[in-house]
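Taken from a larger complex, these chains appear in their original positions, while the remainder are omitted.
Labels run A and B following the written order; every chain starts at residue 1.
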Amino acid sequence: METRLGPLHLKNPVVTASGTFGYGLEFTEFVDLSTIGALCTKGLSLAPHAGNVPPRICETPAGMLNAIGLQNVGVKSFLEEKLPRLRELGATVIANVWGDIEEDYVAVVGALEDAEGLAAIELNISCPNVERGGMLFGNSPAATASLVARVRAATKRTLVVKLSPNAPDLVESARAARDSGADILSLVNTFVGMAIDPVTARPRLSFGTGGLSGPAIKPLAVRMVFQVARALPDVPLMGIGGISDLSDVLEFLAAGASAVQIGTANFRDPGVSGRLVDELEAYCRDRDTTVRSLVGRAQRAPTGGEVPGGDAGAEG
Amino acid sequence: MRADHRGVLLARRVFSPGFFSVTFQAPRLARDVSPGQFVMLEIAGRLRPYLRRAYSVADADPAAGEVEFLVKTIGPGTATLESLAEGSEASLLGPLGNGFSLAGLGRGARVAIVAGGIGAAPFPLLLRAMRAAGVAGDLYLGGRNAAELDFRARFEGLVDGETVLSTDDGSLGEKGFITGAFARRAAAAPSPYARLYACGPMPMFAALARVVEPARIPAEFSTEAAMGCGFGACLGCVIPGRDKPFVISCVEGPILPPQKIDWGRI
């Protein structure tokens, strides 16, 4: 099950996704943290951050919307109160970080640089760049390139860049991140969505819009992983989006992801990540195959079947 | 310790349309739960509802290995529970949350319990604990109308004290909000009550806070927020706080003293 993503070596490809696994410590009764490939922390900022006013979440068909607003304890208390305990528990930790301007990212990464027991940094670029009037870092390849380059220069650590599915051109964003020094790309973050109470006609989230996650987005995430893997076959990918069971894991591996991140499923089923490690191991044993050989299989399958005169209409 | 318990539905009791109780076989949960704690319930294999739903443990019988929930039907989650066939399985994640505290209440102490509608859910188990601790209490139950208070039958024999009822339409008990009924009796100085336990909608809590804070009556409110996980992982359930921006209600609560809540930001 040993999994290599460029410079990052994990004992298996099952990782828990940022913001859906707290700081790991909330899950100790449900998962032995030393058994999963890695965990991504809640998004860390330099200072503690309060987040948005409630309601922050609501349910949608086969998924949920959230606008937590990146509430977190801040990098200092993470290093003092969380990381040491995670080390004791033998967890492989990826620190997910964010900021409002490039300097914020650089500062957080700097604060983490000498910390013991961090396997990698994951940049959440789905944040509003306040210097650019709130336009998201992830929504322009130029902004992505500039941010990733700045962070790359500031750290020797393995750098994961987490792509936003809301980017106008995902492959361009992926290329920009890769060319600016990302070692690994993780995709996808949540899709901007909205739910409105039919009776009061008020948005269900106080923030108005929120990020859509859960099984509902899986077909979109699989397509994006497939597309980026095809365009950038040399970049190791972590697939994310609605993964709930073993077949979902296999689906993302087949699409071209070398590892997967489990998100919203952790809320419904806090033990799911540990169980998926066991199930994937059993699957590989039974078919005596390796995780590595499961990666990208769909890339080699023939597609595009149409009859003469058939069009390429993916819609209808 | 918290765990994802397998529960088998043993019985359902319907009090009035949309108000019912369900009893599950779940021995370890029945043993481990304390008053005011809740579970996140899921019915296996369903995409709807997608997230688990939170239910206070209404009563628990460790000897029989049974836990009971008092439920009001609102949407898909509660509707599924209402129609779940006996013998069906559910997963019960819990016990979760901090629970009520009887600490500091000596034998013979008298408390008030105020419930708005289905907010009465957590109190049968609390009343048992009070009886064991020799604490007496008056039960204040308020609802929209008489039918929505039929579940009061569930409290027969559990209350060591007065039971005061009120309905918005006056069809049962006093006419008006239950907070008024409570205020009139609690106001007396010295207050007859050493503590207030309450559960209901936020506006009811706000009204109660305006009564107990000046009167210096210690209070424990069982708060309710939309919950994504129930164990501190999603940060979806926060309530505006006084000494910090937000309280994470599923782990720091759901039982909170009014002093921890910033009523101005509710």
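Assume a residue touches a chain if its C-beta (ideal position, glycine included) is under 8 Å from a C-beta of that chain, and two chains touch if they have at least 3 such contacts.
A quick note: this is a predicted structure, and the numbers were derived from the prediction, not measured.
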Seminar exercise, completed: Total copies by chain kind, whole structure file, are A x2, B x2
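Rule of thumb we're sticking to: only the chains that are shown with their structure count from here on.
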Problem set entry | Rounded Å distance between chain A and chain B, as computed from the means of their C-alpha atoms | 37
Exercise. Which positions of chain B touch chain A when the two form their complex?
Worked result: 1-4, 42, 47-52, 93, 225-226, 228-229, 231-240, 245-246, 265
Seminar exercise, completed: Seen from chain A, its contact residues with chain B in the complex are 19-22, 26-27, 29-30, 42, 50-51, 53-64, 66, 68, 71, 214-215, 266-271
